[in-house]
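All protein chains but one are shown in place.
Showing subunit A:
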Amino acid sequence: MTDLTSSATGTGRELVAFRIGQQEFAIDITLVREIRGWTAETSIPRAPDFVRGVVNLRGAVLPILDLAARLGLPPAEPSARHVIMVVQMGQQTLGLLVDEVADIQLANDGLIQPTPEVGSELVRQFVRGVLAVDGRMIVLIALDDILPSPSHGVIAA
């Protein structure tokens, strides 16, 4: 764990770092409402491949996205060790399936390096920068486009 107090500089923000396969990613901690273990989903018909289905989150219906598949990585084969990060995006609550949550990083904007030029469309779509921490590379991603236009059925096309 990074010592949170030592690196707390003015514009620092907290990021939740998590692992998918061999890669590490991070999202803004303010988006994350809770982290829970994986439970079997109910499939949604004619959904995109990265939508695994829906689960019951204390009475609400929570869609589960396979973040690996969404980022173009090999789809996850979920097990009890996988975790679901419940994120709140505006009025929408989503569950993101990842391999494991690593730690919480405090990073000020100076520490976040611009995304290296790579050809991948998905990288351009989601990656907002990279962090180098103790020899690890943590990819900062944005979730804005993670589930395109809700409630209009576009995603279910």
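Basically, a contact is a pair of C-beta atoms (placed from the backbone, for glycine too) under 8 Å apart; a residue touches a chain by one contact, two chains touch by 3 or more; residues count from 1.
Throughout what follows, contacts and distances are computed from a predicted model.
Of "Energy-coupling factor transporter ATP-binding protein EcfA2", "Chemotaxis protein CheA", "glycine dehydrogenase (aminomethyl-transferring)" or "Putative hemin transport system permease protein HrtB", only "Chemotaxis protein CheA" is the UniProt protein name of the chain excluded from the display. When the omitted chain is restored, the residue from A:30, A:43 or A:113 that touches it is A:43. Of the candidate positions A:94, A:107 or A:138, contact with the unshown chain belongs to A:94.
Mapped onto subunit A, the interface with the missing chain covers residues 40-47, 53-56, 58-63, 91-94, 147, 149-156.
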